[in-house]
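Read the structure below first, then the notes.
Only one protein chain is missing from this complex, and each of the others stays in its spot.
What follows is chain A.
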């Protein structure tokens, strides 16, 4: 099927249900690399449309010029007040210097050395989930293994009890994938963010009374410019880390197994020496999956991108999923090659101050999941159809039934 470039509307839900949407992006890169889109339906109808940037080099240029392409008022593709943006994205939706000060509060925890302190318990979670699945000879790898794994890790970091993990994950999926009608719909998104904020604020009140060695207690103790955070602000921190830490890595973990099943040669390479392949393998997973498909910036000045004139105040949306498949940057971009090197993918963002805070945690977690799965599950094969989440924001995988032998 050939897609007419004039028929591609990235704001239209029907585009995200198409199995050939990678081809749609390839056509945009080739014929209209910076294109205009408007919301045709639903609660976002009438909101300001947006420019879509689809070529790798243009996405990187926008991402790295944080003074011209701002994260405020919001990175949400629709319209939102500054206050709503603060409550849903916290410092993600801010610019310098506030963004830098708030990100710095957690940057040591998520640094390459900081995440190493989580390695032992994270490996135990991966091993435990895979061994529980192994007993059953079949499972839904997406919902029973890949998704619960980062949920457990981030809840440990934040100090949320194990009994609340499923609830927090459910809210996160609605918050991030709710733009898809099948996942709740755009009008359900604000309530999901709000409930996560309230949960975080309540945890903050509890930790004020009984401090523990967790990140929420750290937020409470932190002072910036002579002021400490109130419970609502601790709640926003909590919510940002929960949403960012659960959905993305869970999504890549699910797709990892799908990619293994579709590319048995690559699964065999990984299984033969999981530790040796981890470094290039995880980068290739993130490139192939692009778990967060876009972010929005707002132009702070009149400027040209890829030959297209952009006006001050216009929304500029960068599509990481597209840049990661750009054949001007990657040889055989649709091939899953766990040894791909170099691999300058933009699955964690296009560089600069808003680069994914949790990138090093994901780099720690995903090889653990791969290793445990390939070590304990043998003769893995599909046991039903994979169910994709038709969201424009996250590249979700709702279900991946598999069977295997011990």
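One rule holds in what follows: a contact is a pair of C-beta atoms (placed from the backbone, for glycine too) under 8 Å apart; a residue touches a chain by one contact, two chains touch by 3 or more; residues count from 1.
The rule we apply is simple: contacts and distances are computed from a predicted model.
When the listed names "Thiosulfohydrolase SoxB", "2Fe-2S ferredoxin-type domain-containing protein", "Aspartyl/glutamyl-tRNA(Asn/Gln) amidotransferase subunit B" or "Copper oxidase" are checked against UniProt, the chain not shown comes out as "2Fe-2S ferredoxin-type domain-containing protein".
Per the touch definition above, the residue from A:355, A:375 or A:405 contacting the chain not shown is A:355. Screening A:17, A:31 or A:108 for touch with the missing chain picks out A:108. As for the chain not pictured, it touches chain A at residues 64-67, 96-97, 100, 103-104, 107-108, 110-112, 114, 348-349, 351-355, 359-360.
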